[in-house]
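This is the structure, below, for whatever I ask next.
Complex shown without one protein chain; remaining protein chains in place.
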């Protein structure tokens, strides 16, 4: 049995729950010491600024860090999108400017966090996982996105280039979208909704896998499928554990009474919560169905073995006695009178054979094995 | 083993939980953008208006959309039943007239919603699934029905023609029913109760399937049954996940303190909640019983195999040694004195055979295999 | 394998959870329309009145319905026991007189209700299942009993003749019992306690079945037991689902702040609640033990098969090689020098046989199969 | 397979959950009628009085019931320990004197109660099970102990002679213990803690059994173990159901705001609650581990069978073809030229045998069966 390549990258998913796994260098440092613990390649930090209100729009890639500091107090909504978490020095500079708690600084770069929401005096801190399915590698890529929601200002931190926010940027650019009329809290919601939309894509991948394996199991049973079902089940277990905290986060966000979340955004946050529940429900159903597949597999194997055994039993129980009869008449005793009778072979022997076979067949028919 | 046609249409049911599955075109659109995501055939929108109070009744099919706008503020109860969700333009026109939140507009046409209740300032928004069992196709058909409950006005949105509300219409037409004396909230309750009544019909279908398969398993064991049990279990898993949120919805409705729900309706909503619990309990029992069937199947297969093995073992352990004895006397050694003894064959050989068989039979009797 | 007669009547129990199952005629009727949905034979309604206070007692079978109306406002405690639910007309007459809500009227005759408590302005409505074990039919009989608790008046509705209340009647008749000094709430409690007492009787039946099957499984393993374990497990699943709501009902009754329940009755209601919990706990234990029996069965079957296989393997692996050896010396090659050696048969052949058997036996001993 | 003697007495444990099981005479009696339902031998009631405060101590066996009535209102702490519940008359006499509720009187002698706490106006009523492990009978003995905690007075009711309180008596007798300085609530706590201490002893017995069977399973697999694992699992199920209510009781006691419990006792009650949680956690772990043992057993049996089958297959697939070859050359056809070739036997025949065996061995090696 050849080892099967896991289509969903387990190690990537395990990061969610193990957290400290890949950072032995981290153990023992004082809490609040920011060290990047992810696996993204070390690239220089990139800062993108989108500054807008209902009438104006300004999108630029910032060269220096200080350029983004001015927008802290402007009345327009500023989205500062920071990509690359290797340059701890710069992350700390930004954090200090925006007055972030040391533990928030640590959580931003320490990417094994569970999704969560933390309310501070003048900002909300949100952590989510951006899951994308890489068709080529057939693997789920996971990336931590942190949100700092301030009045009129949203700062997002990503691990690597490439994200699922392109359509949000497009909507901001189009002048008449709702997003231009609302604040930083709605922008944060829109980005989180875009991330959740991609979860559904991953669920689709799992759903297709399950259906394909179910079909394969029922129509042309194949033993190679066993490790695949196991992997599916395992991946769903891990995915579930990493998605579960989303519920708490989205619920906390919906119930939040922070003044940073405006009244008109609450309906949208309820929608976000609904999507989270849908995702969790779907994963639970998938898990149940996959467990059922394992049981089905076992039952089919038992069934097959039963059939194989029946064939063996049929052949053996018919021919072993016949073999004995033939053996008897092959003996070399000097006085075996039956050997000399002329009709012994055609009538006596073959008659006995026919009788034995008939009895056996009747017996098997009665047992419903034939 | 031939693939088995699923009697309950899985894909239809999966819609419940996957939600976004069949609408890749939806991903990335701003939240609140209404796009119909169901599978109903594109037909022109149909608007049916039933306007009644205790004394008057007026039932018409409206030609133009604007005709229904007048009943927004009349004191009579108006039931505006809209069938067909393809014409987004018109849905939006109605929504704007009745002042619906953009997310409500989206949820009406985006038919993968979980059953839910949302309270807004001057209306309640309710989503349910109408499940009907199509005898011919042997499949469960699912259709989203959305309710907008306003003071004196109920708007319902259905995906396709045909519904389970005919008896409600009949009751409205009969002059002396309770329904004519009560408001739009009671009408909404009556429609939801009619939908739930159909759930019981589907449970009956499942109940019969389970009893039939149980009987088949115990009386005339048949291997074809295995995929059917699996499908039953899987369908119940999916059905359960889609029915579960009903509890929350019905509970929320019962506990709602909205002024749109009159005091005398509350007793009926409690009844609705009771029915929901009954449905969920029944599904849970069915799931447990079906899981038990799978175990039973495995046990029966093991049992059968055990019996088959016993027969094989009996025959083989009796006749293989006998065959050896016959083989011994079939050898061609020159000096085998026993071959020459006159009574060797009838007494020696057959005596040995009888002794061996007797010992074997005694052994099997002691082991209780015979 | 012969089909096994179920000792516990499944269909009867399923009524609990399916509810609407046996009443297709009901679907579509307006809520609050009373239609009897049970299976009791149609017999004329019987009304029994017991009217008592600490000093007086009056027990009569009423001829006409109106006779019981007088006791609505008398200061003595009146127990109106109505048997037979077919005559909807009369049930409605009583209901109207005692001012019952239409849904209560429906629930009284619509006998697939879950046990529940509903508080109305001037009465409590309680529903319970009276389970009795019919020794002869070896089946559990289920019957819905509804209670209307009013100040100084208790109305009970039963489906058919015969109940478990005889001892309560006896206690009322005996002048010095506590029951004569207390109100209609205590009477209702006493009746419900009598019903629960009978649940314990049914648990005893199940307990004995479980112990008998466990003993049978361990002492003289028998394959016929399999469907029985399955049925036991299934019946417990259904019983559990129907008993579970009792907890909610008894808890609701205990916590109720209705003025109809007097302070001194509360301690008794807590006792009732305790009994309910005991019943539920016992059913849960039974379920766990029965699940364990199924596992045990599977393990024993596997074990047996293992033993059967060992015997087959022993015989086959010893005698098949021996058979080959005998076959070799039965060949008819012209030049087989060993056939001519004088000691070939007694020493060579039998020596080889002894060596082969010894090696085999040693091998099996080392493998611990002997 | 011989039936296995259960080391833990199931029937005794089942008493916990079945409650009414052994008292058919009880069914139908009015609630609050005290009837002893336990299995202790009928012995005359024994009353032991320990009366103490910080300075004085008085321990006596009372002859008559009335002797203990005096201590109801003394300022010293009085522990009235009553052993033997058969004499209902006397129990009622005491109960009346101390003003106990009829249901409390019933619960004291009706020994199938779940552990519970009930608060009355001037006393607390507590029920616990005293479990002791009888080394000789290898059985768990269960006995109900009821506590009536009054200001300055504690009454305990036991079913039979012998208890686990000897060390508490010792501590009271020693002049400088904490117990002498505290009230009846602390005394009750001390007695309950002594009872819980004995639960740990029973857990030790179970823990040892589990470890012994695990070791036996892994080191020298033995089929006799199967019923033992089943029994262990079953006993743990029943033990768990009877221990579970302890949590509720201990938690209720800790949170109780009764004036009978003094402030300084609360820390001790929290400790009692902690012990209860420890016991429940341990039982849960044991159950999980035991379930794992059952799975392990099944897997080992499957594994063994697999090995047995491999040996059979090896022998059969090698020797059955060889047997056929030998059979071919044993045929009596007149014209079989190969029989006459001189090297046919030593070279042709044995060469063919060697080739066949080699191919088989190579095949099995590739399949990794050798």
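First chain written, first letter: the chains are A, B, C and D, and each begins at residue 1.
Operating definition for what follows: a contact is a pair of C-beta atoms (placed from the backbone, for glycine too) under 8 Å apart; a residue touches a chain by one contact, two chains touch by 3 or more.
Keep in mind the model is a prediction, meaning the values are calculated, not measured.
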Residue in contact with the excluded chain [from A:48, A:67, A:87 or A:118]: A:118
Hidden-chain contact residue, picked from the options D:203, D:238 or D:261: D:203
Residue in contact with the excluded chain [from D:68, D:188 or D:305]: D:305
Contact with the hidden chain (one of A:45, A:65 or A:103): A:103
Contacts of chain D with the absent chain, listed as residue ranges: 166-167, 171, 177-179, 189-190, 193-194, 197-198, 200-201, 203-204, 207, 214-215, 218-219, 221, 267-268, 270-271, 274-275, 277-278, 281-282, 284-285, 288-289, 292, 295-296, 298-300, 302-303, 305-306, 309-310, 312-313, 316-317, 320-321, 323-324, 327-328, 330-336, 367, 369
On chain A, residues whose C-beta touches the chain left out of the figure: 1-4, 14, 17-21, 27-32, 101-103, 112-114, 116, 118, 223, 226-227, 230, 233-234, 237-238, 241, 244-245, 294, 297-298, 301-302, 304-305, 307-309, 311-312, 315-316, 319-320, 322-323, 326-327, 329-332, 336, 339-340, 342, 344-345, 349
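Just so it is clear, only the chains that are shown with their structure count from here on.
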Rotation angle superposing chain C onto its copy chain D by C-alpha atoms, nearest 5 degrees: 70
Numbering shared by both copies at the chain C-chain B contact, with half separating same from different: different
Rounded Å distance between chain B and chain C, as computed from the means of their C-alpha atoms: 26
Chain C: positions in contact with at least two other chains: 298, 302, 305, 309, 312, 316, 320, 323, 327, 330-332, 336
Touch-based graph of the chains, sorted into line, ring, star, complete or other: line
